[in-house]
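Showing just some of the chains, left in place.
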Amino acid sequence: MKIAVVVFPGSNCDVDLYEALHTVCRADVEYVSHKQKSLAGFDAVMLPGGFSYGDYLRSGAIARFSNIMPAIIEFANEGKLVFGTCNGFQILTEAGLLPGALKQNNSLKFICKTVELEVVNNQTPFTSLYEANEHIKLPIAHADGSYYAEKDVLEKLEENGQIVFRYAGENPNGSLNNIAGITNEKGNVLGMMPHPERAVEALLGNEDGLRLFRSLLANGKKTEEAAR
Amino acid sequence: MIATEMSPQEIKSKKPYLEWGLSEKEYNYICEKLLKRLPNYTETGLFAVMWSEHCSYKKSKPVLREFPSKNERVLQGPGEGAGIVDIGDGQAVVFKAESHNHPSAVEPYEGAATGVGGIIRDIFSMGARPIAALDSLHFGEINQARTKYLINEVVAGIGGYGNCMGIPTVGGEMTFDECYTGNPLVNAMCVGLMEQKDMQVGRAKGIGNAVMYVGAKTGRDGIHGATFASADFSDEKETQRSAVQVGDPFMEKLLMEACLELTNKHADWLVGIQDMGAAGLASSSCEMASKAESGLELTLDNVPQREPKMSAYEIMLSESQERMLLCIRAGFEEDVEKLFENYGLEAVVIGRVVEGHQYLLKHKDRVVADIPVSSLTDDVLEEESQEKVPLRILQTRENQNWIPQINDVGETLRKMLQQPTIASKKMFTQTYDSQVRTNTVVGPGSDAAVLRIRGTKKALAMTTDGNGRFVYLDPKIGGKMAVLEAAANLIASGALPLALTDCLNYGDPNDPEIYWELHQSVLGMAAACRALNTPVISGNVSLYNENNGEAIYPTPMVGMVGLVKELKYAVPSFVQQQGDLVFIVGNTEEDFAGSELQKMITGEIKGNLNDVDVAQMSSRMMKLLSAMKKGLVKSAHDLSEGGLAIALAETTFGTKCGLDIKTHLNGEELFSETPGRFVVTVAPESQKLFLDEIQDEEVTYVGTVTNNKKLTVAYENGQFDLDLKKAEGLWEEAIPCLMKSKD
Amino acid sequence: MINVRIFVTYKESVFDPQGETITEAIHSLGHSDVKQVHVGKFFDVQVDSSKENVEKTISEISEQLLVNFNLETYHYEIMEEA
């Protein structure tokens, strides 16, 4: 299984995602520039955190128009795995691959800390190695992480099991329904504000994010085998 | 802004240069001795900025020569963008600190942000990837709306820039004293990591080679910034225009990535690289020519400009941010253009290295400057400064020191935990991304930050320290203590101190008492540097830190970096396990002058400091480090503000443990601030080996780690119990509470 | 050249934390007569186009880029022709 980590101008967690996959999970991973137009040969694509285009206008608003975006949208529509963390989540909502939007934290401040999360849905390709309703800890680091969607959209998310992660302790940013991460209707696109790639090594104090990448790699492999 | 330029004659008669910070004596020297003619408007401007304290260090140079700047590990000492130290395996660590006090006092968000931006450029201009940022911040007491505004904006500015760049802000310090109310100190430090083979220098040599400009366009930002930093400032007047520099971290991120690609992958194209900092294009270009003893010819029309109708003077002196100057081997100009274009950036040839040693500037088909390069960089009139021992010091020398009397030690400890200088700074540090790049093993809130170096067993530890109170009471002893404190922080993390950078923050050096403070504290710092074998490899001087004629405490900030040889022996600052034994390394004396306790009880800082034996402290630290390297130590925390009592409480915060302590010290001595002490925990089975290793009569066993959240201390004349859960709450809530309260 | 000012605000259903914080700060300054503050942003756009075409350009850039319809709404004013 081959994974693309897309690098936008201003991405800065690209190295972290890459290292988590390459060094820790020993996965086959490659950086892909926002200028490229194709994702041919890749089985999953990841959008890293950071400040694409300086977060100017709105976080993720300008990255949505990158050359690579049509390929990512097509990739998602084909049912392949797409993952966005932090700024990657913001880009996915701006691009319409995920519903809703991320607005400025209620505190109006950037916040970097470890928060408690509930794995609400472990039936996704990204979370199958977590227990149902398991509580885990992951770091967050964002200024615009307050999830917002209209009431009917929220209801649909709840009904379809699209809410994958919820803040379980304090809600750090004002997200509606304590939403920390959601998928699209099909379940092949996941966006989340917390950073699992920062929690993959005991040395750095937290390994709770590791199973997300392992789930994805395991499910990717299964799909590959099925295809054969 | 500047309608018509004055002629050389008008300059001579109207003396605008006085306002730009050039003295009449200097002007006359330039006319009579250096040029043997009258300088024109642009030339006069160039002299004014290049001869400012900020660029020339004309006042502080004699003092800076006191610092040791070399040892077996130093690859690059002071004089370049940043200093470089060998850390083995062909790698090197690069670091420097920079003050942005005056810009931050005027416009705190942008002042702090551009301070961070500037220091990051210094690091990647050496060919190193910035891996961490730190800060050192000193504000007034949190009791005025203006101070709260300054704190919030400065912290937001530092975070805003570093977070966007993706460089973790991993540590720093923050203190609060009345003297900083009108003139806060905002010092930023950046640490970079590099392969020694990628080392770069800021040189423009080789006749015919191109001078290329990259990064943001030039506007009229910060014109006179460099000279402004050298003159006591008053509030900026309300105008429709503004010369405040605004940072663009997004641009800098692109610039950094592009420059790193150039330095690390295309070294053969590159002759030299330097960032445009204070005094912008003027200082970067003539320094690059000066260091290579070259001549330079620049065509200013080619400089990318953001605003119309900029004069040569404005183009040269602009302090627009996020710009770099490159010297590129002739023939590779287009390759460089392409490389930068790939990052969406413009690289433009603005001149060439030429024969001789003249600095030749052309603008709109006119020669606007034609002067020897060295006249700007080397011929500066060094100034001899007067020195005088301040009256306050002469007077206290005759007085007895204050000795505290405490009735309720437990209550005093609770109050001390809530003093802003001691209380938790989490409210601020959690607005910094301290983890990005996933190398941060120990982040903010410990003695020193620790970052692993990927692909090796090594790690780097880093810290910033400065205690203006001690330096105010006795500059020389205070100077020693500043360096020792930084070293102690690194040792407590299991790192060998390598070298240091500094920001020397003082008042008006024309005041002989202030110059004496500067000189004495540098002598003290230098003595400690020698004892520790930690040379000063880079630094910065910030003078004229005054408001309404009142100087700040003399505040040298020390930024120190240490090497953790094997990460597995790095120890945390908090206690680990029930049953571990607690030791104090270092004897406690009656050191209350300048202590947090003195400030809290008397509201004053007063008295004489006891001298410190730097050789003895250094040897004690090395012994402790060697015990750590043998795996004999489970946690270590250095004692600083608030002394032993505070250190004991701090080592339990965030854990499930408590401490049961018995000591021969009296209640007051629990708060004494004798430097160079540590509280260390050791597993019972390691006790003997640990004591053999330390071999110091100054090690005292004081108790054990427990599994209840209680600090029990039996001291010479009493006993107290502290509920650690409550105490931690007080310590965490103190600053948020002060920041929220209406004044 | 036509100058257009595009106003973008949160939809009414969306909580505006900045407006809330500013209102509180204004009250703590003693201005109890200020009842409510809402924050919005505007874009001053210079378009080199004819009057007929400018409206199309403005609504296109607003809808494609400047406004996120999940959260925001917009309107614009043609300021002047230069």
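Labels for the chains are A, B and C, by order of writing; each one numbers its residues from 1.
The definition used in the following text is that a residue touches a chain if its C-beta (ideal position, glycine included) is under 8 Å from a C-beta of that chain, and two chains touch if they have at least 3 such contacts.
None of these values were measured; they are calculated from a predicted model.
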| item | value |
| --- | --- |
| Full complex expressed as chain labels with copy numbers, beyond the one copy shown | A x1, B x1, C x2 |
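By definition in this document, only the chains that are shown with their structure count from here on.
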| item | value |
| --- | --- |
| Inter-chain centre distance, chain A versus chain C - centres from mean C-alpha coordinates, in Å | 30 |
| Separation of chain A from chain B, taking each centre as the mean of its C-alpha atoms, in whole Å | 37 |
| For chain B paired with chain C, centre-to-centre distance based on mean C-alpha positions, whole Å | 41 |
| Residue numbers on chain A that touch chain B, as the complex places them | 9-13, 15-16, 19-20, 23, 49-51, 53-56, 109-113, 139, 141, 143, 195, 197-198, 201, 203-205 |
| Chain A partner contacts - residues on chain C that touch it in the complex | 13-15, 17-18, 21, 65-66, 68, 70-71 |
| Contacting residues of chain A [partner chain C, same complex] | 57-58, 61-62, 65, 93-94, 99-101, 103-108, 146, 148-150, 174 |
